[in-house]
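Take a look at the following structure, please.
As you look at this complex, bear in mind that one protein chain is not there, while each of the others sits in place.
Let's look at chain A:
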Amino acid sequence: FLGAGGGNDIQWCFSQVKGAVDDDVAEADIISTVEFNHSGELLATGDKGGRVVIFQQEQENKTQSHSRGEYNVYSTFQSHEPEFDYLKSLEIEEKINKIRWLPQKNAAQFLLSTNDKTIKLWKISERDKRPEGYNLKEEDGRYRDPTTVTTLRVPVFRPMDLMVEASPRRIFANAHTYHINSISINSDYETYLSADDLRINLWHLEITDRSFNIVDIKPANMEELTEVITAAEFHPNSCSTFVYSSSKGTIRLCDMRASALCDRHSKLFEEPEDPSNRSFFSEIISSISDVKFSHSGRYMMTRDYLSVKIWDLNMENRPVETYQVHEYLRSKLCSLYENDCIFDKFECCWNGSDRQVEFFSLCTSDIPSIVMTGSYNNFFRMFDRNTKRDITLEASRENNKPRTVLKPRKVCASGKRKKDEISVDSLDFNKKILHTAWHPKENIIAVATTNNLYIFQDKMN
């Protein structure tokens, strides 16, 4: 395992946990997305109740060199409200499906948050000064009787307690008939895409009343619908390139320079089916729930129900690497279909990039490359692409002693259960880790259980 020895293996320790302690989970508190900003200083979560909570990392304390700064609540705001579509007589959930940060350009921070139908651009800014000494207003805001004003003064700024304000700057609405599953900001930092089940739209961050439709897979006759879009992302470096994944396990790479409507892909990534593993559930488990480019843009990672696959953009006919997340579930697919767990959409993420190392390194295996994804029973998995080792860890309050290295977990698929192993039938399928995020620069990870956010970091010596 990772951490079982070896000089460069990461040893993960519990750092913090955020959220309610009690087992009775309020539906609105269910975490639905987790995302670090580009510097890693801020960590945003979205929940089913439409709220966004942003945590900020404390500046490192020089006296406490053995741990990195803690994350504390920085701002909380209601991003989306429940709505009712009167035409269809259906509720529109306020659940935040995705949050994506914009790179910081000035003192304020900007992020995009989306529910099923509407994307919003939020500005988060700090206020730590306020003007005092108005001539016409009292300090409490009441207007003074002008006849009582005998002298004039210039208002001055005085320090105040830090206030963090979130204000919606743009609302991008009415462009999606189906449920939005992805948003992705382009490397030009001016445009972004939003993808629903059947269509992908291109927006300009400044313009809310128009968007371009760049992918449309809706059949003329809805009865012929057999495939939907499940995720989409812009290439990190090429502003005309994006990919989208489907429920049939395919990924299409499109170039917006080729045509206005990118219905014809430039590349189609699909692994031929293994006929020996074919079952009635083959298609469902091949459905891709997440797609993420590597930082270099040379690879992309996809997550389907049982595995994580790494694709080289230059090779379309099969992935270069496949990692089994929980292969022991393959014999339980029928039960997982019955209880709907087979439709769970797990996300995946790459470790943070050290761009300097990537640039100067002659040998790619010097650059740590680790991918992470969640599983059931509050387990999450990491795969080291260089050492080919993997580890299973658990996000639970039982391990919450800071600086204690997390103990690796093991699931026993069949046969005799060893000590400390957990059998497949004992797994709690209600405790699923769908959302994880890796700090862009350091070995700090955020792992979301149903309603708690765990932060782990590597053991610093």
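Basically, a contact is a pair of C-beta atoms (placed from the backbone, for glycine too) under 8 Å apart; a residue touches a chain by one contact, two chains touch by 3 or more; residues count from 1.
As a working rule, contacts and distances are computed from a predicted model.
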item	value
The complex's invisible chain, by UniProt name, from "CDCA4 protein", "GPI-anchor transamidase component GPAA1", "Isocitrate dehydrogenase [NAD] subunit, mitochondrial" or "Geranylgeranyl transferase type-2 subunit beta"	"CDCA4 protein"
Of A:K123, A:H179 or A:K410, the one touching the omitted chain in the full complex	A:H179
Omitted-chain contact residue, chosen from A:V164, A:I284 or A:I422	A:I284
Contact with the hidden chain (one of A:D197, A:E271 or A:E347)	A:D197
Absent chain, residues of chain A that touch it	84, 87-93, 116, 177-179, 197-198, 222-228, 230, 247, 275-281, 283-284, 287, 330-335, 337-338, 340, 343, 414-415
